[in-house]
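Just one protein chain is left out here, and the rest sit where they should.
Moving on, here comes subunit A:
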């Protein structure tokens, strides 16, 4: 049965790849755009905001919300593909 060793097999490897990709985005919008590169991004403007400042105070939060729902949706697909949905 697929569920038996899914915790360390193909299901888990695909899951880790997905987590990695999402965490890269998580890092990029907050630590990247909001902190490390905020100064450079502040040269650009969006809706009256300096871009780096916007990412630090609003943009990163919006992306976080989207990330979690994308994760939940993609995981539902992955669970179904491997027959391990609850």
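FYI, a contact is a pair of C-beta atoms (placed from the backbone, for glycine too) under 8 Å apart; a residue touches a chain by one contact, two chains touch by 3 or more; residues count from 1.
Just so it is clear, contacts and distances are computed from a predicted model.
Per its UniProt record, the hidden chain corresponds to "Cation acetate symporter" from the list "LLM class flavin-dependent oxidoreductase", "Cation acetate symporter", "Cytochrome bo(3) ubiquinol oxidase subunit 3" or "Electron transfer flavoprotein subunit alpha".
Interface residues of subunit A with the unshown chain, by the touch rule above, are 3, 5-8, 11-12, 15, 19, 22-23, 26, 30-31, 34-36, 38-39, 42, 46-50, 53-54, 56-58, 60-62, 64-65, 67-69, 71-72, 75-76, 79, 83-86.
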